[in-house]
Structures are given as structure tokens and as C-alpha cells.
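The structure's right below; bear with me while I get my questions together.
Removed from the display is one protein chain of the complex; every other protein chain stays in position.
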Amino acid sequence: MPENSGEKFNDLGLGTKTSSDTQRSLNKDGSFNIEKINVPFSERVNFYHSLVTMSWIKFFVLLVSGYFFANLIFATIYMMIGVEHLTGISGITNAEKFLEAFFFSSQTLTTLGYGRIAPVGTLASSVAAIESMIGLLSFALATGLLYGRFSRPVAKIKYSNHAVIAPYKDINAFMFRVVNPRDNQLIEIEVSVTLSMKKKDSQQRDFFSLALERPKVNFFPMTWTIVHPINLSSPLINFTHEDLIEKNAEFIVLMKAFDETFSQIVYSRSSYKASELKWGEKFVYVIHEANESITVDVGRMDETEKAELNKVSV
Amino acid sequence: MPENSGEKFNDLGLGTKTSSDTQRSLNKDGSFNIEKINVPFSERVNFYHSLVTMSWIKFFVLLVSGYFFANLIFATIYMMIGVEHLTGISGITNAEKFLEAFFFSSQTLTTLGYGRIAPVGTLASSVAAIESMIGLLSFALATGLLYGRFSRPVAKIKYSNHAVIAPYKDINAFMFRVVNPRDNQLIEIEVSVTLSMKKKDSQQRDFFSLALERPKVNFFPMTWTIVHPINLSSPLINFTHEDLIEKNAEFIVLMKAFDETFSQIVYSRSSYKASELKWGEKFVYVIHEANESITVDVGRMDETEKAELNKVSV
Amino acid sequence: MPENSGEKFNDLGLGTKTSSDTQRSLNKDGSFNIEKINVPFSERVNFYHSLVTMSWIKFFVLLVSGYFFANLIFATIYMMIGVEHLTGISGITNAEKFLEAFFFSSQTLTTLGYGRIAPVGTLASSVAAIESMIGLLSFALATGLLYGRFSRPVAKIKYSNHAVIAPYKDINAFMFRVVNPRDNQLIEIEVSVTLSMKKKDSQQRDFFSLALERPKVNFFPMTWTIVHPINLSSPLINFTHEDLIEKNAEFIVLMKAFDETFSQIVYSRSSYKASELKWGEKFVYVIHEANESITVDVGRMDETEKAELNKVSV
Partner (left out) sequence: MPENSGEKFNDLGLGTKTSSDTQRSLNKDGSFNIEKINVPFSERVNFYHSLVTMSWIKFFVLLVSGYFFANLIFATIYMMIGVEHLTGISGITNAEKFLEAFFFSSQTLTTLGYGRIAPVGTLASSVAAIESMIGLLSFALATGLLYGRFSRPVAKIKYSNHAVIAPYKDINAFMFRVVNPRDNQLIEIEVSVTLSMKKKDSQQRDFFSLALERPKVNFFPMTWTIVHPINLSSPLINFTHEDLIEKNAEFIVLMKAFDETFSQIVYSRSSYKASELKWGEKFVYVIHEANESITVDVGRMDETEKAELNKVSV
């Protein structure tokens, strides 16, 4: 993570040229507005990535249709060999025979093997032997992926809809609020905030790493308000809301934590555009402390209220 | 981990307001006294987390009842199709037929497939084909979770019941003792201790990171006594036991280590309230060195004995 | 990672002696030109490593032939016991019987168990019981390896074919370009570049860690040009292209990143020889910014164009 130094640097790995005033580098959900073209298919595609990140519906459709087509193919092969090499086939028409071959195939692929229908002779037995091996291997891949998807650590950190410019001690500060809605504990959470702004009279962007009041916490069981004090060394000093909108400012957030349930490092990212900034508001207090325990009202984490800003003269 | 600097900071991710004098931020077992409310179900629940952290009994009850109900559902489907589409059914009453359908279902779900009972006809065969696929997928999830639970790294670091204020060189020190009761080796163990105290005449809390004599060790094969020397820069200087109790002091401990068996980073946390502090006692020595090996008597790790504190004048 | 300090050190773990002028320490694909001899087999071989890194074709050939030979062995055992202990064998000649025993074995190894052929008697049943257990264990290993290979994180960072010496501000710089062709997001990417050069009048090599304009970026969604400014503290200052070729210079690159799909740290390495350096050229701009999104033309990432170098007088 970059040190929280307010220092200016050229690049965040996001390019420095900008052509549009409303463009956003990072979408709210953490994805990038960037498309790579002319990448050879073999270099671009990683099947594991695709299979693990596609939607659950797509994944199951793929599984079921894969199962269906595999049985279709093997049923055809058994038909070509001749279903007389399968015992217990009782169908008379070709369609009936095909259906029985299809179900025999499904019983072989899943290594179910009722045996009511069973292969006789070298050719049918060979195909069945190969099919059961393919079945074991492909179901292992499918179930591995199923479990891999299920057990993949994904930080679901929830960001407040808006960031605010609120009074802070005797100056003001840029603030936003995050919460971990899950029951999973996150430990050693680090955060970095980078400000991207259009250079004056130029299509180039500048990036500033914003110094935070506290770039790291050990625990994260309640809401956490991340604070960048707008002191004399802040790049935000002397800017009005209109300035930031005009400069197409974007606050890019990267969080990193250790997820105790998954025993792994997780990342989360989001961004705030200048237009998502509430100037002169502060977050309402959502923590209620009862006698022996503390309650956090996550439902109100987006709520803000008017707050008079401190006058800071430079 | 925060540097061990005795420096004061506002927040540990645990909030700064406090309303009760006996409240504790962190329970002895490392869980938090904090409840999040109004979190939408879909954002709060992570099935993997729930299934991996529930008790073993609950997990097995879930498995067995899942297996039972799945068979119940499929048995009902086979009954609706008509058990005449299953060969080998010998029952006469509906109850008998249902039981046989139930067991046929169990033989299909586990891909056992004896074949004494086997499906005939398109409909029953289709249901069996689908059931065997569902069986493979769900047992893969179940067994993956079983293994995931079994192989999940959890640091079981054992903390002494009490912390002590004991003499240390020519001053005094806050000390507690830890041991890894397991045979697993922990490597590169880091520890941080944070002191939480109520502000004077306020409902706010202050947090102090306590400077440790040694915040990290490479190996952890025996007991380790963690020592915060109460020197002039310590926030504990000049405080009596009564002061700490009155200020509702809490020592929050976070440990981090690499578990060699699991090849993963593990965390452990606990806390000591002022009331769990023994003032003017020290831990008894529990290491016995024989000729060629060393013995650590873990059973006596909580034992302390009176020890006269050094007078420190400021 | 070494600090980017331009400091000279003796060794990169690559030895300091050199005997050939064209020798390269690190191949383009990141492998080393180094062979270890006289390592006892048991110390050298790690089966997991071999099975996970071999080609897919080799892996499948191994799987299929393992399956084939296991069935061959068990078929032989059943023949020795006598196929009369298997029900349902209909073959007359020994060859026919062997084939049926072979397929019975395959149905046992995969736990398919049609039951058309089944063992009778203690000996045949025992062998079948053992075979099914071996089958479960070996297929678990095979499918585990299959999934392990499939889900292994490998950073496929693409390096520009050539590095360039291009103008940079009012001096010049050593630059090369990298892109992540995959859809996987890489986060917190670190890079280190080490220059290896032959010492004057000696067979020894010197290693220099090159100071980079930016040794780390948070995100890597587009191309990234890595820049080593040739300022007064650079070891490249005052060298011509001919000097570098004569000194057998090699730029050794190590990249490290967190792969979000695999939730793991990945490494990538490559190298540029002096002969792969384009002197006085710069990379063409391949990023096209449309209204709402950005397009990166990866197909042109190797393209360079003439660029007049700055005169730097020392």
C-alpha cells in the first residue's frame, strides 16, 4: 500500500490521460472501465477464472448441459456399437433404445452402475470403462469448482453511498464510512485513498495519495469512519465542491484485510466521484452501547446530517 | 501490527464511547461484545462461514437431516411417477412401497446403485439421472466442508488466566504468559497489546499501544512471557490497581503467527480486564532442563507467587 | 524485494562468475540456465511438483496408462484366482475370460459396480474389496492433482519483446512495458529490476539494483511501462549500447502481485539482454480513451518508434 503521505505521483496503474469529464476510473463495485483488445484468446482466457467468477445460474446451466451432452454423445456411441451389446435393454424402436442407452450412460458417468443395463463384449465394455474414468475426472473438476466457488474468500465491505466533507477538530476532513456486514471477522485492515484530478488546462490526470488519520486498524467489528484531515499539506486544501467537480475528482479506495474464516488476505475497492460528495455534512452516530454489549445499526450507515464546517484560512 | 510505541491513538476499530463501567470490548475467547443490526440477510450471511464455524454436532445434524429430507423428497417423486417404474419393488402397501422408494433414492443419491431396485422407463430414469448428479454435487459440497472444517487452521494459544504487575529489572512491568499447547509449531510470532482506558470525566475511551520488551519471537516451543516495562513513557506509570479498575482498563492482545502444519497465518486474540490483574505477583518458573532436553510444565502456567515491586519515583 | 536504490551488491543468488559472453542467467520464460548434478534422487524429486508442472498431455497419458496398467494387474490376479469366482463371466477362451476380468476390474476400480459380473467367495471378494479401496484413493489423488493443476495460480504477465532507452523528462531512461493479458485482476504489483554486468578485465559479474520511477502500483488493469531514469546515480550513466553488449549486460526482472481470482501471491520473472535493447526508441501509445471507457490495444504493445535521446553531460 502506498504510504499515506499526501505526496503526488504520476500513475496508479490507471493511466494519466483523460478525455471525458464524467469518466470514472473505478466503478462502485470495484471493476475497471477498461477493455483490453487484440489479446490472443489463449493468453486472455483462464478457464479457472471464468468458471469461478461466472454467475451461479450460468455455472449450473453449464454443469447440467455438460452432463446432458456428454450422455448424448455416449448414447450415440453405444447406438453405433449396437445396443445388443448392452444387457437388459427392453426398448423396441430406435428412440426407445437410444433413451435406454442415454440412461445407461448417465449411470456409468456418475459411477452409479445399477447394472440393470450392463455392457457385454469388448467394445461396449471398453467404452463404459473409458466413460466411467471420464466421469470420475470431470465430476471431480465440476465438484472442485463448485466447492472452490463456495469457499472463495470475497470481502463484502459495504461503503457509505456518499463521502462527506465534515468538520474535524478545528479544521475539516474528507470522510466516508465502511462496515463489514458479514459475520466473518476481518483483522489488520489497511486502507489507502488516492485522489485523481484533472490537471489544469490539460487532458492529464494527477494522482495524490491522501494522508489518513489512521490507515490501519487491528479489528473491524463495527463501522469504521475513514478520515483524511484537510490540513495544510492536503491536496484538497482551498478547494470548493465546484472545483472538485470541475476537476473531475475521484477518490479511489483500496482496502486489504485478513479474513479469519477463510484464513486469507482479501481486497476490496471502490471510488467516490466529486458528485458523490456531501459538502458540510457529517455521518450520524449509529453505535448504541447498552449495558453489556454494543449495537451497530448498519441500516443507518448512509445517514448524514448538516454540520457547519470550520473556517480555515491559509 | 501497530508499532509498540506507547503512543496514544483514538481508535482500535472498537469505538471510543463507553457507557458501562464493567463492559469489556473483547471477550476472553476473542469474540466481540458487538451486535450489528439491520443488515440485510443477503449481505450478512455467508453460507461457507456459517457451515465452517458451526459446532460439529450441528454440522452433522444438518448433514444427516439433509440426506434424510433429500431422500424423502425423491421417494415422494418416485411414488408420484409410480413405483411400477422401478424394478424389484416387492412391497404391497403404499407405506412399504414408499420405504423401498426411499431406499432406492438413497442408493441413487450416494451413487451406490446396487441395482436390485432400478428405474425402468424414461421418467423414472430421468429422475434417477438427475438425482445421481445432485447427489454427486451435494456430497462433494458436504465432504468438502467436512474436510475444510477439519483442516482449518485455528491458533489455540493458551493465555494465563491472570496478568501480573511484577518487578522487572529496577522497575516493574505488566506481564502475561502464553503457550501453544498443540504439537503444531508456530513460527515468527508477533504480539501487540493495546490498553483501553476511560477518559477522566468522560464517557470516551483512550487507546494506548503498549511498548513490549520483545514484540516478536522466531520460535514458540515453550511458554512465552510477554513483558511491557512500566518505564517513564508507559501509560501505566504512576497508576495503582484501584486507578485501573476505576478507569475500567482493558488490555487487548492480538497475536499473529505462521502455523507450520497448515502453512498459513493464524491469529489469536484475548483481553485482560483490570480485575484480572494480580498486583505484586510474578509467574513461577515452569521450565525444567534435564541433561539433554527441556520440559515445560504447562499445567502450572497460571501459577503466580508474591513478589515485592520496585519503588519507582517519578 | 530489494530496495530500488541503484546500490551495487555481489550476488543475486545467481553466482558471480561468468565464462561466456553470450550466456544469459535467466531465460525469457523465467527459467534458469542452471543444472544441479549429483543430487540424490530422493532429495531431488518431489512427486507433487513433477505431476503439477508436467504438460497436460503427459499428465493425461500418465493417468490413462495408470488406469490401464492397474486393470491389467488386477485382471491377472483375478485370472490367477480363477474367473469361476466371478459370476456372470461368459467367455470361453482364456483371452475372452481375461478381457471380462479386465472390465470387471475397471468397474471395481471406479466403484462403478454394475454387478453383471460380481465376485463370489472369499478370495475374489477380498481382492475386489482391496481394489475398490485402492481405486478410491488413487482416483482421489488423480482428481486432486487434476483440480490442483487447473486451479494453480500462474501469473501470465506479458513482457514487451524489447526494452528501450528512451528520452524521459530532460534525461533518458531504461523502459520496458508489461501487461496482464488475463481477465484476472492483479493487485499491489511490485517490480524489481537488477542489472548484471561483467566486471572489467575479469570473469566476475556485478549486480546492480536499478532505482525505478515507481516500483509498485496498486492496480494493473492496463499496460504498465516500468521506468528506470538514467540519472547521475544510475549504473547506466555514460554507457553506450556497445558498452552494454560488450559487458554482456542483462536486466533481470522480478514481479510480484496478488491475484484476486486465486487469492494468492504470484510471481513472474523475465530478463532482457543488451542485444534486446532498442537504443533511442520509445513505446507507442496504445491506450485509447473513448467517452465512458478506456481501450488498451495489447496487440501493439511491442511497437516502438524512433525518439531522439536527451544529451546528458556529466
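Each chain carries a letter (A, B and C) given by its place in the written order, and its residues are counted from 1.
By definition in this document, a residue touches a chain if its C-beta (ideal position, glycine included) is under 8 Å from a C-beta of that chain, and two chains touch if they have at least 3 such contacts.
All values reported here derive from a predicted model rather than from experimental measurement.
A.B. asks: Which residue, C:P153, C:P181 or C:P221, contacts the hidden chain when the whole complex is considered?
C.D. replies: Here the residue in touch with the unshown chain is C:P153.
A.B. asks: Among the options C:A95, C:L141 or C:L232, which residue touches the chain absent from this view?
C.D. replies: Touches the omitted chain: C:L141.
A.B. asks: Which residue from A:G30, A:G88 or A:G113 sits in contact with the chain not drawn here?
C.D. replies: Among A:G30, A:G88 or A:G113, only A:G113 touches the chain that is not shown.
A.B. asks: Would you mind spotting which of C:Q264, C:S293 or C:N310 touches the chain that isn't drawn?
C.D. replies: C:Q264
A.B. asks: Of the residues B:I37, B:M54 or B:M222, which one touches the chain left out of the display?
C.D. replies: Here the residue in touch with the unshown chain is B:M222.
A.B. asks: List every residue of chain A that touches the chain not included in the displayed model.
C.D. replies: Residues in contact with the chain left out: 111, 113-115.
A.B. asks: So that we can see where the missing chain sits, which residues of chain B does it touch?
C.D. replies: Within chain B, the residues touching the omitted chain are 63-64, 67, 71, 90, 99-100, 103, 106-107, 110-116, 139, 142-144, 146-147, 150-151, 156, 158, 179, 181-185, 187-189, 213-214, 216-222, 224, 258, 260-263, 287, 289-300.
A.B. asks: Across the whole complex, list the residues on chain C that are touched by the chain not included here.
C.D. replies: Touching the chain left out of view, chain C contributes residues 1-2, 9-15, 17-20, 22-23, 26, 32-40, 43-50, 52-53, 87, 108, 111-115, 118-120, 122, 125-126, 128-129, 132-133, 135-137, 140-141, 144-145, 148, 152-153, 192, 194, 254, 256, 262, 264-267, 269.
In the analysis below, only the chains that are shown with their structure count from here on.
A.B. asks: Once you find the CA centre of chain B and the CA centre of chain C, what distance in Å lies between them?
C.D. replies: 36
A.B. asks: Taking each chain's centre as the mean position of its Cα atoms, how many Å separate chain A from chain C?
C.D. replies: Computed from C-alpha means, the inter-chain centre distance equals 26 Å.
A.B. asks: Using the touch rule from the top of the page, what residues of chain C touch 2 or more other chains?
C.D. replies: 111, 113-115
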